[in-house]
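Starting off with a structure, shown below.
With one protein chain removed, the remaining protein chains of the complex are shown where they sit.
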Amino acid sequence: MTDLRVGMVGYAFMGAAHSQAWRTVNRVFDLPMQVKMAAICGRDELKVAAAAARLGWEAHCTNWRDLIARDDIDVIDVCTPGDSHAEIAIAALEAGKHVLCEKPLANSVAEARAMVAAAATARAGGALAMCGFNYRRVPAVTLMRQLVAAGRLGAIRHVRAVYLQDWITDPEFPLVWRLQKEKAGSGALGDIGAHIVDLTQYVTGQQITGVSALTETFIKERPLPTASSGLAASGNGTVTGPVTVDDAAVFLARLDGGAIATYEATRFAMGRKNALRVEINGSLGSLVFDLERLNELEYYDATQIAPEQGFNRILVTEAAHPYMEAWWPPGHIIGYEHSFTHEMRDFVLGIATGADPAPSFVDALGVQLVLDAVERSAGNGSSWTEVEPIYAEVSS
Amino acid sequence: MTDLRVGMVGYAFMGAAHSQAWRTVNRVFDLPMQVKMAAICGRDELKVAAAAARLGWEAHCTNWRDLIARDDIDVIDVCTPGDSHAEIAIAALEAGKHVLCEKPLANSVAEARAMVAAAATARAGGALAMCGFNYRRVPAVTLMRQLVAAGRLGAIRHVRAVYLQDWITDPEFPLVWRLQKEKAGSGALGDIGAHIVDLTQYVTGQQITGVSALTETFIKERPLPTASSGLAASGNGTVTGPVTVDDAAVFLARLDGGAIATYEATRFAMGRKNALRVEINGSLGSLVFDLERLNELEYYDATQIAPEQGFNRILVTEAAHPYMEAWWPPGHIIGYEHSFTHEMRDFVLGIATGADPAPSFVDALGVQLVLDAVERSAGNGSSWTEVEPIYAEVSS
Amino acid sequence: MTDLRVGMVGYAFMGAAHSQAWRTVNRVFDLPMQVKMAAICGRDELKVAAAAARLGWEAHCTNWRDLIARDDIDVIDVCTPGDSHAEIAIAALEAGKHVLCEKPLANSVAEARAMVAAAATARAGGALAMCGFNYRRVPAVTLMRQLVAAGRLGAIRHVRAVYLQDWITDPEFPLVWRLQKEKAGSGALGDIGAHIVDLTQYVTGQQITGVSALTETFIKERPLPTASSGLAASGNGTVTGPVTVDDAAVFLARLDGGAIATYEATRFAMGRKNALRVEINGSLGSLVFDLERLNELEYYDATQIAPEQGFNRILVTEAAHPYMEAWWPPGHIIGYEHSFTHEMRDFVLGIATGADPAPSFVDALGVQLVLDAVERSAGNGSSWTEVEPIYAEVSS
Partner (left out) sequence: MTDLRVGMVGYAFMGAAHSQAWRTVNRVFDLPMQVKMAAICGRDELKVAAAAARLGWEAHCTNWRDLIARDDIDVIDVCTPGDSHAEIAIAALEAGKHVLCEKPLANSVAEARAMVAAAATARAGGALAMCGFNYRRVPAVTLMRQLVAAGRLGAIRHVRAVYLQDWITDPEFPLVWRLQKEKAGSGALGDIGAHIVDLTQYVTGQQITGVSALTETFIKERPLPTASSGLAASGNGTVTGPVTVDDAAVFLARLDGGAIATYEATRFAMGRKNALRVEINGSLGSLVFDLERLNELEYYDATQIAPEQGFNRILVTEAAHPYMEAWWPPGHIIGYEHSFTHEMRDFVLGIATGADPAPSFVDALGVQLVLDAVERSAGNGSSWTEVEPIYAEVSS
């Protein structure tokens, strides 16, 4: 079996999540290639060395250009903050590497367009590019897509999607990189709002065409950080700096299939830890998903006889469900982390068979264009703002 | 004990709901006045006679002016469609009657302002006016208000409110009065959207200051109706007419205490029957309510010790809960209808003690102004639209 | 329309619940007879007079024999503690009255057998007898029965039923009549255990044939009571008496259709207020019911395609559901009290048409025999104890 040698840039929360997926994927799925965790890259020598040991990488380095320069590495997995995605991914593609890039694809539309162009060029040489909207691979979400694609919901009328967290409600929580525009691009909008935009476009098969938006930064100054881990962090409390991203973003939208939608992304929904919740109503049925109960899907089938209609709680752990045949017996739930395991499975299969994996960089650009429209609308009195077409030349 | 003689105009869904409340209120609560169901009024002689017999009214008539003219009637209860609220309520107030008027107060801001003026004038003569936003008296909703008023949520950051129904998803459902602008004023917006506007303003103690809105009519032509009952109806299917109200309305809002909000009212959420759902997030806690489980309230208290924080499902059936001491033992749930029983209790108490009951016509005008801003924003490319002040002269 | 004149004995919790049902039934349902609330009887002159005024009865008296002696009364409704059921009901039947008797039918099998005999004799003269297991008329429970009767569950394998309350967990809660064997017959077993025995036998259409049981009295002495209302009460705390009934009863059972079952009735399940919960598993599906959410029924249909199987939460508020066409639009929930309204509806219909209403006294004797077997097993080292046949002569 051919080896697939991976080099990863970044070693924090996403680095740990991706590492477990690379480590696990061949242990659970039958794949035509064997993943090798070749090297991990990070700027801090001590920390990246520790991460390599902890997470199980063969080697480590501190300059991502060295990683890309290695002939024995097939895949570059980009897990850094958004401000370096474009530079690393484009360089990797130009070097002929397959690239998996974490979401959001970039911090700006311009960067995202450049990445799409680089991916198209690299594709001719056989390199594949994929963006890591991992929630598409939660089995319940994939099942949602299957049901919609099979016409089970009829005409989609409504989408309501929220992604609610509460980890920065404390004004003393420090000014980590995710709260700095130059690193993160935006706040809740790009970090978690991007997920619900991608997920709903994927599940409905429809694109958002226009938005009306509002953003808010509730806490405008925060202490500078002294240490962080995952989403947790601490500050010293004496020196502060300005929060330059949104704490929350809400927007209305229309989709190209006729649905109307509401979206909300916030880090100030007290008590909601990772509450990505989506409800879709169609003329024949409805679907409800909650990431905090990711092994479940609620499905209302309006074609059933009237006295038996209801929201059906499907425990998505059966062999008949997407990805689940490889896992445990029914009712034995899986965790958040395996959305990544499934992502790596499909990426490896794509590389092995030469088929383009989804979401492509083009799909991810589509998300970026929605985020861009949201920011423009929010900056312009919430006025209706059309989402720029993916291929800009088409509209000009 | 003094009698309080009531005359009601309207005998359909709301008429039945109000009748059970008038019939029940003295059987459950200790009140200083005894309600007498004196007369009911409707345009169709046969139907109103049948309703009087069925619902337990002493008499019936077909002209509401006759009802108002009677000296032996103390209260006029207005349960007609919105297009006649203003005329009936103003005439009743001018005749010195106490008035209970169903929501929405009117079909236009101008009518609502006229009603407010009439109520102010009548008040000098001792007549009271109240608008029937009955959901304020669901015990769980009253409890929400108490918790917010006690500061238990801290600073309110987010409101998300939806009112979802699905009773007109079938394109063959006929063109009943609720789908005609001249009768209903608006569609989902005024019928159910009004409820979530009032409920959230009541619970938070904050007013909506501006909105960005979108409305949609999914089914633009429907068969003319042949018969209807409650929300159910049938049509003959051959002759159609235009739907002139919204099927769904969504809007973003800001509240005057600093919160941002999303609202949605729709009759196209397949599987959702009466799903008024509200979530409020504050700096110290959160509250969640669902009208389909109206005896429950979820409360997240962020001041508890960390490992024990969670959404606490309170079964709002204890003697310590609002209105519940008069009812059954704990755990024995009450139904939708008793939001009206509680409304009548408070209205009767107000009359007996001379205290103004809430929501007043001014409160209801406040709701009307929000609905008006929503319609203006929706008609103006979703652009940000400020809610007109209740006292218009203040802003001029 | 013929009047049906009712006399009720008892005016406490059950008296109030039955009163609202008698008051409401003709206001909601089309019935061939008009209920008249003729008279209410209780031992305390002042209290029963107040209850009559509060609850809406035309007259009151203090001796139930006077009530039975009245020619203008058609129905005797027995709402007293269990120790007087047999005497009152038999006297009423002998006087040719229709009798509605609250559950449990009696405090002993011997009394219950005498009541069955009296009902059989009276039936020849046209008098009907019914026992008030009101939960059969919760729409979701009736729907359960319909689904099982239609074969939708296949062969029943398992019944698990609990009725959990917590109103006497406090050792200072006083020794009310429900805790005295001579008044109540038994404790949690007869009060709430009787409900789950009847409900599961009704829904499955199967009879319990044998049991193995355990009972417990956690708090053995309590203060004597000074006042009580509903299930609430207070004591003075200085003088105590022995609790002579069970606080909790648990038992295993076999049903005559092959199912095995577990039952639990307790007043010590902290946090559970009125948690009658039943789950039934069959070879083709399962049903789950919870009285604290009495408008909902969960149904698992194993004949659906595999990836879509799940527990379907049916909101039992549709016109297509039992009893619900007469009520509010879909999604507008009803309360506990209307299990009685539905009971009165069916009793009135039975009287009007001459059809025997269920549950009959024979059905209620069947429950009594199960309770008797439970007590015998608990008193005999939990050993397997067969339920005595309803017709004792059959087995002898």
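Per-chain numbering from 1; labels A, B and C assigned in written order.
Everything that follows uses one rule, which is that a contact is a pair of C-beta atoms (placed from the backbone, for glycine too) under 8 Å apart; a residue touches a chain by one contact, two chains touch by 3 or more.
Just so we're clear, the structure is a prediction, and the values are computed from it rather than from any experiment.
**Q** Specify the residue from the set C:M33, C:A232 or C:A302 that touches the hidden chain.
**A** Result: among the candidates, C:A302 touches the missing chain.
**Q** Looking at the full complex, which residue from C:T169, C:T209 or C:T240 touches the chain that isn't shown here?
**A** C:T169
**Q** Pick out which of C:W22, C:Y202, C:F251 or C:W327 touches the chain that's been left out of the picture.
**A** Selected residue, touching the omitted chain: C:F251.
**Q** For the chain left off this view, which of C:L31, C:A50 or C:L284 is in contact with it?
**A** C:L284
**Q** Which of these touches the unseen chain: C:G96, C:G126, C:G151 or C:G271?
**A** Once the missing chain is taken into account, the touching residue is C:G271.
**Q** Counting contacts across the full complex, list the positions on chain C that touch the omitted chain.
**A** 157-158, 160, 162, 164, 166, 169, 212-214, 216, 218, 248, 250-252, 254, 258, 260-262, 264, 266, 268-272, 279, 281-286, 300, 302, 309-311, 381-384
**Q** If the hidden chain were put back, which residues of chain B would touch it?
**A** Touching the chain left out of view, chain B contributes residues 143, 299, 301, 306-315, 318, 320-321.
**Q** Even though one chain is hidden, which residues of chain A still touch it in the full complex?
**A** 13, 17, 19-20, 23-24, 26-27, 54-56, 165, 167, 230-232, 272-275, 291-295, 315, 317-319, 328-338
The working rule: only the chains that are shown with their structure count from here on.
**Q** Touching both chain A and chain B, which chains are there?
**A** Looking at chain B and chain A together, the chains touching each of them are C.
**Q** By C-alpha centroid distance to the whole-protein centroid, which chain wins?
**A** B
**Q** Measuring centre to centre with CA averages, how many angstrom lie between chain A and chain B?
**A** Centre-to-centre distance between chain A and chain B: 41 Å.
**Q** Distance from the CA centroid of chain B to that of chain C, rounded to the nearest Å?
**A** 36
**Q** Compute the distance, rounded to whole Å, between the mean C-alpha positions of chain A and chain C.
**A** 55
**Q** Spell out, as numbers or ranges, the residues of chain B touching 2 or more other chains.
**A** Chain B, residues with two or more chain partners: 272.
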